[in-house]
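Take a look at the following structure, please.
All protein chains but one are shown at their positions in the complex.
The first chain written gets the first letter, and so on, giving A and B; residue counts start at 1 in each chain.
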Amino acid sequence: MDENRLATLEKRVAALEDEIAIARLMASYGPSVDSLSADLAAALWADDGDYDAGTWAGMAPGTTGVFHGSDAVREMVATEPHQGFVRSGCAHVVSAPRITVDGDTAVAVCYAQLLRRDEATDSYRVWRITANRWEWTRTPAGWKVANRTNRPLDGSEAARDLFRAALR
Amino acid sequence: MDENRLATLEKRVAALEDEIAIARLMASYGPSVDSLSADLAAALWADDGDYDAGTWAGMAPGTTGVFHGSDAVREMVATEPHQGFVRSGCAHVVSAPRITVDGDTAVAVCYAQLLRRDEATDSYRVWRITANRWEWTRTPAGWKVANRTNRPLDGSEAARDLFRAALR
Partner (left out) sequence: MDENRLATLEKRVAALEDEIAIARLMASYGPSVDSLSADLAAALWADDGDYDAGTWAGMAPGTTGVFHGSDAVREMVATEPHQGFVRSGCAHVVSAPRITVDGDTAVAVCYAQLLRRDEATDSYRVWRITANRWEWTRTPAGWKVANRTNRPLDGSEAARDLFRAALR
């Protein structure tokens, strides 16, 4: 019986560790990109993980907000428009997530805000806020992002669809 | 002795599980209401749980921000003004909470922000920010909200009283 109790406890503790590990990684995203730590940001993703950051106002023609693979995430941090945002003052704040672990995969739901310094008002504008779905996969190097998708909460149906599917 | 150690560990793990389960439910509130998932939002509450959302500018005459029972929470999500907020773009962001579990009840303290899309400035306004106290109760269907109270952080004493009582 003690063997059963021990084994059960080990599983319960492992489940807690998984959830806390993923929350910790999600809390690393903002500080990584806002400090231009491109390698750290990229390391959150699996090599072939995707980041679909959605669309935003002023997007350069011909570009998309979709980044395929951790190398593309690294490149995103190392180039415009991200570098300009950081130079003029910004913060990428990821909200406390709702994480659901299922074996070697997990889904997290949260908000991400991009705040940008606004000299005119001596304060920060919440320039974007998106609905987020992060899909995680367990790898030999720990949990990695297999897919992150953001949809702007601008009244369009896409953000609601994202939340609904992730909450299911 | 091992029996004692096992039993102690089981209690400690259960305490961690309770705290993480409640944090996870609190992180579900925003995505539920912002995706108009009225049933999911209602299911966070006990059948007879209350939600006192406080007051806000532009409240319809004769209405209050008090909702009695999970059915009233569902109705709140399914009607105005909530539907209008969502159609024009909004986000209900609940901050990382301070949770205190005591047996089969728990109290959580946090902030809740309501951000609304502002086309004029191509950004979001933080329209409301409230001090929150969430009282939780353990039920056969998991932790449920027995009472949630918000008070606007607009300089009035009510928000300070709420925080003080909850921190005690």
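Everything that follows uses one rule, which is that a residue touches a chain if its C-beta (ideal position, glycine included) is under 8 Å from a C-beta of that chain, and two chains touch if they have at least 3 such contacts.
Just so it is clear, the model here is predicted, and its values are computed rather than measured.
*Asks:* Could you tell which one of A:54, A:97 or A:152 touches the chain left off the display?
*Replies:* If we include the chain that is not displayed, A:97 is the one touching it.
*Asks:* In the complete complex, which positions of subunit B touch the hidden chain?
*Replies:* Residues 2, 5-6, 9, 12-13, 16, 19-20, 57, 95-99, 109-111, 113, 125-129, 131, 152-155, 159-164, 166-167 of subunit B touch the chain that is not shown.
*Asks:* Could you please point out the subunit A residues that touch the chain left off the display?
*Replies:* Within subunit A, the residues touching the omitted chain are 2-3, 6, 9-10, 13, 16-17, 20, 23-24, 26-28, 30-32, 34-37, 40, 86-91, 93-97, 115, 117, 121-126.
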